[in-house]
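Left out: one protein chain. Kept in place: all the others.
Moving on, here comes subunit A:
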Amino acid sequence: MVNLENQIFSSYQRNPVLFDEIFDQEGQVKEVYSKLFELYGGHSISEYVNLNEKAKSSFFNQGITFQVYDKKKTKEKIFPFDLFPRIIPPEEWEIIESGCIQRSKALNLFLWDVYHDKNIIKEGIVPMDLISSSANYLDQMVNLDPPGGIYNHISGTDVIKHSDGQYYVLEDNIRCPSGVSYVICNRTALKRALFGVFDHYKTYSVTNYAENLLDLLETVKPKGVDVPNVVVITPGMYNSAFYEHSYLAKTMGVELVEGRDLFVENDFVYMKTIKGPQKVDVIYRRIDDAFIDPLEFNPDSALGVPGLFAAYKKGNVTLANAPGTGVADDKAIYTYMPEIIKYYLNEEPILNNVKTYHCSRPKELRYVLNNIKNLVIKPVDEAGGYGISIGNRLSDKEIEVVKAEILLSPRKYVAQPIMSLSVHPTYIDETESFEQRHVDLRVFTVLGKDKEFVLKGGLTRVALKRGNLIVNSSQGGGSKDTWVLKT
């Protein structure tokens, strides 16, 4: 029996409406967390504050920071990190992992179809106007065969645990999903601060991501290349995800390039090295579609490489992810995921989809307008948690504004029931105690030719503001180390 008078948990307040991942309805610590609870509970507040500082300085010294502007001085800050890890038991992880692979595969087949024969549209399963009106659909990709037949090499699937204890997918990110380096840094920071806790749990390591990523990127090399030269392309060191780009290049042992380091000659891509030009075969690009090639897309882009798309079209270079994948992680396409999975794989979806209402359909639009207080309204093509309105948090006046916006461009919006994200005890500096905070989970899947890999861990993001449901780091979210237990 665990002593609930634990010092640092003594003022923990449990809201019975929320799904708490470590306490059950009776307020007892769940079996899988009991040892961890005991270990953490043994610390006094001041000891814990010390450990917290230690973890922070670990991030700081590793240079995993972003800049904020405060009066006249620029300051560097770390992304908030919580020392209390989240545990995912093996039987739950199995569902998540197989579900994410299923979705990635289905999305890949969907993309092939959308850019080739469009069978799913011809059969009336997905409406054509959803595709043609998508800002992320690229005409240039029509009838183009990406090397190895893969479009979405890297996916970041955002999963939540609802109050019914089931996992739901909120979003599939298959453009340039980021965050994987934080999975590894969080583990490093936790190990530096509290290495002892790892003795009591058999947790999967998360350091094998880069190795597997390189392995899978090599399976989609262009035809005729023996040992491919893989590079990572970054917008540059002032990009907020630059740490991740450099981390991936470093751990894969490949070059980290910027657009200006590459050039195209006779439809082959080369990088400028100290020993002259060297051919590049596979590019893991962390630059958005619009910026990869000023000749083909945004002509003002200084980040991309002129002629890159022509080389891609010739099949001389692989781009991961392929251009134009954004058409499939659109929030409107999301609602068709159960049908898409059934159509291509002839399987039932393993992970739940949240019921979604399309404002483009008159009947559903009416439902949305009438029930807006119980719904979350999302723009279909925004990332990073921007533009989201949560019905029960809005004043009457705000609701009218949102309604007007929806009526103005119904195609732009979808609505979902307000999902209750599970909560996890999170240490809050201001109150010097643990409090319930909402969490989600980003799972990283890599798809290669006849091979796939899911990182056994993932990024648990925490909404640090009390009651807040938006976990994105750009909106003040933090993160937690996430342990997938071995069976």
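Methods note: a residue touches a chain if its C-beta (ideal position, glycine included) is under 8 Å from a C-beta of that chain, and two chains touch if they have at least 3 such contacts; residues count from 1.
One rule holds for everything that comes next: contacts and distances are computed from a predicted model.
Chemist: One chain isn't displayed here; going by UniProt, is it "MerR family transcriptional regulator", "Cation acetate symporter", "Sugar ABC transporter permease" or "Alpha-E domain-containing protein"?
Modeler: "Alpha-E domain-containing protein"
Chemist: Considering the whole complex, which of A:8, A:169, A:193 or A:249 touches the chain not shown?
Modeler: Candidates A:8, A:169, A:193 or A:249; residue touching the omitted chain: A:249.
Chemist: Which residue among A:77, A:122 or A:272 touches the omitted chain?
Modeler: A:272
Chemist: Given that one chain is not shown, which residue among A:237, A:302 or A:401 touches it?
Modeler: A:237
Chemist: Just to verify: which one of A:34, A:62 or A:420 makes contact with the chain not shown?
Modeler: Answer from the full complex: A:62 touches the omitted chain.
Chemist: Taking the full complex into account, what residues of subunit A touch the chain not shown?
Modeler: Those residues of subunit A that touch the unshown chain are 60-63, 76, 232, 237, 242-243, 246-247, 249-250, 255-258, 260-261, 271-274.
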